[in-house]
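What you see is the complex with one protein chain gone and the rest in place.
Per-chain numbering from 1; labels A and B assigned in written order.
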Amino acid sequence: MKTTLLRVDDLCVTFPGAGEPVPAVRNVSFALAEGERIALVGESGCGKSVIAQAVMRLLPPETAISGSVRLNGIDIFAQSETAMEKIRGVQMGMVFQSPERALNPVYRIGKQLTDPLVIHGICDRTEAKKRVRDVLGSLGFTDPEWMMKAYPWMCSGGMCQRVLFAAVLLLHPQLVIADEPTKGLDADRLGELEEMLCAVSERDGAGLLLITHDLGLAARTADRVIVMYSGLILESGPSDVVLKNPGHPYTRGLVGSLPENGFTPIPGMSPALTDLPSGCVFHPRCPHALERCRTEMPDLCMDEEHPARCRI
Amino acid sequence: MAFVGEDVVLTPELLDHLNTRLGLDKPLHEQFSMFLQSILNGDFGYSYRRHDTVAALILERLPWTLSLAVTSTIIGYASAVVFGSYAGWHAERRASRGLTVAALCISCIPAFLLGLILYAVFVYQLRWFPFKGLYTAAPDLLDVMWHMALPVFALSLLIFARNLLIMRGSVLTEKNQLYPQFAASLGTPQSKILYGHVMKNAILPIITHIAMSFGSILSGALFVEIIFSLNGMGLLMYKALTALDYPVLSGLLLILGIMVVLANIAADVLYGIVDPRVWRTDK
Partner (left out) sequence: MNTAIRYFPAFPRISWKPYLLPLALISVFILISAAPEAFAPYRPNKLFDPYMELSAEHILGTDDMGRDLFSLLVYAARNSMLIGFASGALAVSIGVAIGLVSGWYRGLLDDVLMGATDVVLIIPKIPLAIILAAYLKPGPWILILVLGLLSWEGVARVIRSRVLQVRSAEFILSAQCLGFSRWYIMTREVLPVIFPLIVPKFVLMTAGAMLSESSLSFLGLTDTTMLSWGTMISESFTYSGFIRGMWNWWLPPALCIILSILAVTSIAFIHERGRRVVIQS
């Protein structure tokens, strides 16, 4: 029985918003075991990136958060900021969505990569530089020296993304979160991306939380898939099962909208988070909606093998 | 050499003689080139009121005005950067809001009014500081510092107030960028994120602003000098205005313009040092 690396219980995140509060994430629970790879999939705005930021505790101070997040048994929300600074990077790391914007434009890449090693007291600066050079080489850079002296805006998006992965690899965190890594990448780079994703989670006991809207990537990379919609988990299960045999009409619609499956879109649009439909959140767009879907919201039990938030 | 005074009758021949001597009978573009040439030779004209060359008058007072302006700039900007970063980074705290409101109020006070109020309170009522001038008997460092304390305070306060707001806004903008989040995700401590990563980016608008605002800092210095009767370029300008001493006025404006241009060049260079994106050759 593998030990649980990350455990999220009943997480709710609400932003204050301009007028009324915006419930971005509602009652999300899941567990990531050591060595496991989970993909959170869903449309833009369904709350998956918010979960990642909540786990890292990077949300702005005015956000209302309830529930608990445990990493290796440590309650993340109970830690002080100083304690979090020791946890971040070393026990959990994140690869961000826009690689060029995630790097500071006025500092050289080498400095930005060696700094975290020195700050966490892992090694001194000379040793850090050597490690950075090695990691950059292993990620496919032919001239690590140039890369270390370069600034982020001198590099393409793909190169910056490899730098982000390098930053994460250097610190060997147990939990790696990859937030929409395919954004802004050319199609021919996808293969390299998948290699990097596997590389960061190859080590013993490392876990990967992949956040993406690319179902194919999720299928190829992840062991389990969690489908989200409007801040709720709608379905969860092993990736091949969920995507070949979906338990929820929404997942079925998602799979059906893939180009290789006919490109059939789901009718309608996802609701605004401040104006959610009553009962089941998906019922206005569901082809199988019953009368009681309008009034009752189905439950989800995450302990099952393949739970789905649907009565049908 | 003949001089025209109240007790000399102005004959037509004298007038002609003066016209030729001053080059007033030549066409305008020639007069302008004569002007440029004499500038390059260091001849800024002659003040009939003061009986001295404009160059000498200005040169005597330039160091004082510059020291007032530069000292206030350094104190004002340094404190604005420090307090502005704090106010921007911890924007929810009461201290930050208090600082912001105070800075807003102070930045609305014209330079001369601030000097006036400080003068009324600290010199007139409390007699803590001297009435006028740069020094009492001779330019002794401590004495000068005592005389200049209040003017420097007034000017620095104005610079501090205005730039605190800019720095605060700049830090607020940078706070929402992605790179501070990324640095935080790697476990960088908050203080290092603020003073290492964010500050270097947030300070860029301030550097640009130094260039643009040097003109207003100088004019603030002028007003402060007038209020505190400091014998610098401000007082010279004031007296030249009342006496309509045009050569002095033109010379002053020229010098002020040159100083502003130099400040702009310095700021451009400084910006290039801080922000490497300037050296981009693509696009």
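FYI, contacts are C-beta pairs under 8 Å (C-beta built on N, C-alpha and C of every residue); 3 or more make two chains touch, one makes a residue touch a chain.
The shown structure was predicted, so the numbers you read here are calculated from the model rather than taken from an experiment.
Engineer: Thinking of the whole complex, not just what is shown, which of A:67, A:271 or A:298 touches the missing chain?
Structural biologist: Answering carefully, the residue with contact to the hidden chain is A:67.
Engineer: Have a look at B:107, B:177 or B:190 and name the one touching the chain we're not showing.
Structural biologist: B:107
Engineer: Touching the hidden chain in the full complex, which residues of chain B are there? Just list them.
Structural biologist: These residues touch the chain not displayed: 91-92, 104-105, 107-113, 116-117, 120, 124, 162, 165-166, 169-170, 172-173, 176, 205, 212, 214-216, 218-219, 222-223, 226, 237-238, 241-242, 244, 249, 252-253, 256-257, 260-261, 264.
Throughout what follows, only the chains that are shown with their structure count from here on.
Engineer: Just give me the whole-number Å value for how far the CA centre of chain A lies from that of chain B.
Structural biologist: It comes to 52 Å between the two C-alpha centres.
Engineer: List the residues on chain B that touch chain A in their complex, please.
Structural biologist: Where chain B meets chain A, its residues are 92, 177-179, 181-190, 192, 197, 200-201, 274-277, 280.
Engineer: In the complex of these two chains, what residues of chain A are touching chain B?
Structural biologist: Against chain B, chain A makes touches at 56, 58, 61-62, 81-82, 85-90, 93-94, 96-98, 101-107, 115-116, 119-120, 151, 153, 164, 167, 171.
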